[in-house]
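Yeah, one chain of the complex is gone here, protein chain that is, but the others are all in their spots.
Then we have chain A:
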Amino acid sequence: MALSWLLLILLALAVIGFFAGRSRALASAGGNVRDLHSLPSYYGYNVALTALVPAVGVLIVWLLAQPMIVNSTVSSLIPDQAVPEGSERGLIMSEVRRVAYGLDGAVASGAMTETQAQNGNADIEALTKTLKDAGQVLTQDITQPILVAAQKFRSMTSTGTVAMQVVVLALALLGAAFAYLRTHKEFRARNVVEQGVLALLLLAASIAILTTIGIVLSMLFETMNFFQLHSWKDFFFGSTWAPNFRGGSELSILPLLWGTLYISVIALLVAVPIGLFAAIYLSEYASGVTRSVAKPLLEILAGIPTIVYGLFALLTVGPALVSMFGDGGALGVGWMASSNAVLTAGLVMGIMLIPFVSSLSDDIINAVPQSMRDGSLGLGATHSETVRNVILPAALPGIVGAILLAASRAIGETMIVVMAAGAIAKFSGNPFEAMTTITTRIVSQLTGDTDFASPETLVAFALGLTLFIITLGLNIFALYIVRKYREQYE
């Protein structure tokens, strides 16, 4: 029985429960609605929710827990000597899963009977041949321990699935019966239902916390695994980034951090002056019409997906810069060898950040009280002197906050740097050279065939955690500054 059928049965049970509970409540009041404590539909909702919510809750927890339990049990079945030299337990486990799915597929397509699939002493060559003939994908040769483990995997998974279905259905039926029997005209159905709904609302709100915990835990575990395989000193204080999948790689974050910061600084050098002056002009000088046209147009830039900026950098800005600064370019300087460069990524990222800086600064400048402007103008200052000497100092903390938020955006930006920054990790001050960033390396270490046991893959989690902490720190600091400033004039 597939999961979708189970869910459909649960839903049907809930619907039946709704009508049953409702009519039982009406019957207990002799058909007179006014004798009931709550509206009749609340009795229905009570039965439906009591049937559905615990069952679905158990279903979700079971679905999450079962693979972990099955995996760890089956993994302990494989003896250490069955793990070949240079391979990893995780790789063997994925092979076990593949064989198990292959057996499932072969049984489902009728190429093999259930007893054949469960036969632990089966002839391995014959089995491999049957599986391959049935069109199942196998990458390695099946060995005896793998076959036994795969059979154990299959039997545990199928037992687990049957048990899950039984437990979930029993829970749903029990819940429905319990709520149905409780239904009586004196029963305070509305209060119970509202309590339940409130609990569900709280659960939904907690998903934000769960996500954060998920992010931190998933990265923390793999980061700890990484530091067991690779020295943390090299990661934080080394000077070279040279991953080598045959081992002996040097994985230091510092060159990546340098590239990230360099590109971010160029982006901010573009975005901050333009964004700030645009915000000043829009909030202090522009007429209502100009403002209502220019502001949404600028904000379009913020709504464009980053893949578009990435392509723009890769195919337009990069070649344009090469034709200016490259060999035989318009300036004849020959500084730039390839279109992948810090400058390319930084410029385009700067364009992306303009609306970010301008709309945040705009809000902050508008929050400066009008009386301060009036006072300054009344003393004879020109408009620009008012802006420079009164408004900007007053808005400065907020603007700093906005710039920090933009910086955190720039540090975490992925697509532009993946497409336009290049792949060479080095300390260099030349903006015409290709350099790489933290996000670029996360993408390149985690795409393709990933082996979760090698430091070259796991380093991506350590990089991700560092990135998460840097951006989070910048954000919290920036929000703190902005909030503190906003309260000043309220």
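Criterion: contacts are C-beta pairs under 8 Å (C-beta built on N, C-alpha and C of every residue); 3 or more make two chains touch, one makes a residue touch a chain; residues count from 1.
Everything below uses one rule, namely that contacts and distances are computed from a predicted model.
Looking at the choices "ABC transporter substrate-binding protein", "Phosphate transport system permease protein PstA", "Thioredoxin family protein" or "Cell wall protein", the name in the UniProt record of the chain not drawn here is "Phosphate transport system permease protein PstA". Touching the missing chain, out of A:Leu77, A:Ile215 or A:Ala337, is residue A:Ile215.
Among A:Ala29, A:Leu282 or A:Val459, the one in contact with the hidden chain is A:Leu282.
Within the complete assembly, A:Leu200 is the residue of A:Leu200, A:Leu229, A:Leu269 or A:Ala423 that touches the hidden chain.
Per the touch definition above, the residue from A:Met336, A:Met419 or A:Met435 contacting the chain not shown is A:Met419. For chain A, the residues in touch with the chain missing from this view are 4, 63-64, 67-68, 97, 190, 194, 197-198, 200-209, 211-212, 214-215, 218-219, 221-222, 273-278, 280-282, 284-285, 294, 297-298, 300-301, 303-308, 310-312, 314-316, 351, 354-355, 358, 376, 379-385, 387-389, 405, 408-409, 411-415, 418-419, 439, 442-443, 446-448, 450, 452, 460-461, 464, 467-468, 471-472, 475-476, 479.
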